[in-house]
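Showing just some of the chains, left in place.
Chain nomenclature is as follows: A, B, C and D, assigned in order of appearance, with residue numbering initiated at 1 for each chain independently.
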Amino acid sequence: MDEHSLLSLIRRVKDGDLDENELVRQIRAMPFRDLGEVKFDTHRALRKGFGEIVYCPGKSDSQIESIASALAGTEDNILFSRATAHQYGIVRSHLQDAVFHEKARIIGAKRKDYPACEGLTVITAGSSDVPVAEEAAVTAEYMGCTVERLYDVGVAGLHRLLAHVDVLQRSRAIVAVAGMEGALPSVVGGLVSCPVVAVPTSTGYGANLGGIAPLLTMLNSCASGVSVMNIDNGLGAGYFAALVVRQSK
Amino acid sequence: MDEHSLLSLIRRVKDGDLDENELVRQIRAMPFRDLGEVKFDTHRALRKGFGEIVYCPGKSDSQIESIASALAGTEDNILFSRATAHQYGIVRSHLQDAVFHEKARIIGAKRKDYPACEGLTVITAGSSDVPVAEEAAVTAEYMGCTVERLYDVGVAGLHRLLAHVDVLQRSRAIVAVAGMEGALPSVVGGLVSCPVVAVPTSTGYGANLGGIAPLLTMLNSCASGVSVMNIDNGLGAGYFAALVVRQSK
Amino acid sequence: MDEHSLLSLIRRVKDGDLDENELVRQIRAMPFRDLGEVKFDTHRALRKGFGEIVYCPGKSDSQIESIASALAGTEDNILFSRATAHQYGIVRSHLQDAVFHEKARIIGAKRKDYPACEGLTVITAGSSDVPVAEEAAVTAEYMGCTVERLYDVGVAGLHRLLAHVDVLQRSRAIVAVAGMEGALPSVVGGLVSCPVVAVPTSTGYGANLGGIAPLLTMLNSCASGVSVMNIDNGLGAGYFAALVVRQSK
Amino acid sequence: MDEHSLLSLIRRVKDGDLDENELVRQIRAMPFRDLGEVKFDTHRALRKGFGEIVYCPGKSDSQIESIASALAGTEDNILFSRATAHQYGIVRSHLQDAVFHEKARIIGAKRKDYPACEGLTVITAGSSDVPVAEEAAVTAEYMGCTVERLYDVGVAGLHRLLAHVDVLQRSRAIVAVAGMEGALPSVVGGLVSCPVVAVPTSTGYGANLGGIAPLLTMLNSCASGVSVMNIDNGLGAGYFAALVVRQSK
């Protein structure tokens, strides 16, 4: 329920079209819809400025189904993250407009047009980091952002990165995704004046420790203007960067 | 050397007032000034949009002295972070306008007026987190931000936080500082639609592991719109949040 | 061996019926054997107040079979934890009254009515935490407790939790189950005056470290009245909380 | 904001006394403010059942002073934990009735008589664990408990523990404090039917890892009915166990 629908409910009470007790009842129920084990945070769009994001891993088919079914009438954008093709099948039977972004492992349904905003760049150190980057990019696109992608520009071949310094320097927010040693955000952070959101990935082996190595690298970045997301958390990075870009001049 | 000074040098060449080889020489030397062991990144203001920040720990008195002396003529703001009163004595003899922000452990010299910008809120879970929060706040202030401080509003007494939900909801960026279990950013992240920069602190004992516990908490935050800084890195958080606020509408 | 038997042994030595070296030998082992025979040689139910709990993982089919067979005549309640459907097949052929609680992964046989006790609430932060919560709830139910379940009330959507504050505040013990960053017990601990048993789950990814992140969060909880169980240890939490509730007024 | 106030607000809109946009604004903040004002705007003692506990480390003298001064008129019990003799000096100038429990490192002021309750036993594995145990015991005493102390009964000399099995078996809650390998709670947990609150201490060296070793031991306890506190967290254990005992029959 967004601000607009709430206002029209109130007007209906004022106009005598709706019983005042009924409004109280609806407001009480407003913050979330209870599906038993799952409680929807439908108040979220109002509070956070974006619709529902469903994290798929660990959810049974029936849980996915009941969620998809409950979201059928939603007027805001919907995202299912870390989704499989199988789960897409379930979701789609309830949300016919749902699209599967395979690389990003996101099922999305676009139902609302957020104001377009520019200046978000998503870069990766290697080609194995692309799925996480796509998760970031697709998330931000559903939030209204135009995203510039710049993949495989890791620091071991610095010229690949430097060749694109113009794109970086005119960005309003950069999501920098890297596995292995995760040095990319430090180098990028030294080149630009906008916020850089660093995402470590679990790409690597041995002392990479499933992404702990690049995570530590990024947290210790000697460049200023760099903050860090959880390992492989492309969605969080895209969401965060979109918040920054949305409110930029 | 900012864009303006560069332009006037070029004009002097064009006007014949400056030898073209001299301009080449100055440009070559431009990016940094070499002090032997320390190389100043004077190109930084141009590239990053803010002056020099000197990290004090591990620097000898003579290193601090030569840096302070070299910065004497700078026209941008100067920050020395994690500074001691003793180091302030050294700095001040070269930079008479330097001020010591004791709680924040920052020595600052304000030489340039950045455009004022509003909407940055710094909050802490406990009173022991205040030094880190002050480091964030003072840094942002030197970058032109007006900072609202909201300290000791940890989640164990939730009403303290909820009483200030208005301040939080009208912010453009929030720096949330917490030690112990570090749950504050998750709760705040669930309440607001602006970016939240989480800073774990080393406040705590035992399984706090010097801040690792709240660091992990924040990285795993189930709230969207939260990114994380290194443990106790108030300066980084203030810098990052200031970047966000500076470019906000 | 109690004081009485010791005295008669000594008398037998005195009377020449027992060799003095034999008495020395018996005394030598006494501090343990004594207590062993007298206090320990009773079964677990007497000492601990509840029947047998069998941890299934790592047990071969024949081990499960011989345990089930051995328990056939037991008059106390029986639990097999972390059980599979396959193991249920084996158990059931020996214990016809055994029931399989699938979500909780528990096979249970109810053979004794423990005194009913109320006031135990089991809550989860997300829907992926439900299996661990169910393990806690079902365990407590076999110990005589009536359990109130409150699932998917994590701190990122605080109103979902706050809507149920009444239930929480009238509980005698709360089991709070959470993965990701595990902040739920801290917030709940700040709202209630009864003991809160926190259970971290391995739900999450990256820096969640298989549940280490929420485990650390809970151990460092700034709220008082919170103690912690091992990762995913729903059974232990349900058992502990049931002990608390059972002896409550 | 309860249901009643909401209804009257709606009526005021209906009657034209309140602008409809103002009602939307109030509803928008409602899920939190509402519960905030009604349920939270009471003090901690009401919600948690015990007065203020001040954690001293990291607090400056002036912070301690202002807290002590603010607490002067409190009618509930007051605890300052991890306090030094120096801090006691400061506190006492504002709270003349404050007492310093040196071993427990607690400053306490007893201003309220909680109902007496029995059945709490505090045990330690070694004599170096006594400060943590005393912190637990003194905390519980301020909450109205009579505490039985049983120190230096570690598992390497099992008979020391077994000699006191009667005390253990008639307890309603046991706080078991141990450093080194921390095996005590497992052994105790196997002997009793009441809840055991395990506290690892940082006593030890090498692979003890500052208490991580006994912490892990306790979390993995094969005995049921054992929950765990943070390393050295005697206060938390005493508080938790007192909650259990207070509500026992």
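Note that a contact is a pair of C-beta atoms (placed from the backbone, for glycine too) under 8 Å apart; a residue touches a chain by one contact, two chains touch by 3 or more.
Small disclaimer: the values here were computed from a predicted structure and weren't measured.
Here 4 copies of the chain are placed, and the complete complex recorded in this file has 8 of them.
Keep in mind that, in the parts below, only the chains that are shown with their structure count from here on.
In the contact between subunit A and subunit C, the residue numbers used by both copies make up under half of all numbers at that interface. For this pair, subunit A with subunit D, the centres built from the Cα atoms lie 39 Å apart. The centroid of the Cα atoms in subunit C and the matching centroid in subunit D are 23 Å apart.
The multi-chain contact residues of subunit C, meaning those touching 2 or more other chains, are 126, 156-159, 163, 190-191, 206-208, 219-221, 224.
Of all residues in subunit C, only 31-32, 35, 39, 47-50, 53, 158-159, 162-163, 165, 172, 190-195, 197, 215, 219-221, 224-231, 235-237, 239-240, 243-244, 247-249 touch subunit D in the complex they form. Across the complex, subunit A meets subunit C through its residues 31-32, 36-39, 41, 43-44, 55, 57-59, 63, 200, 202, 210-212, 215, 230-233.
Those residues of subunit A that touch subunit D in the shared complex are 3, 6-7, 10-11, 13-14, 20-21, 23-24, 27-28, 31, 43, 46.
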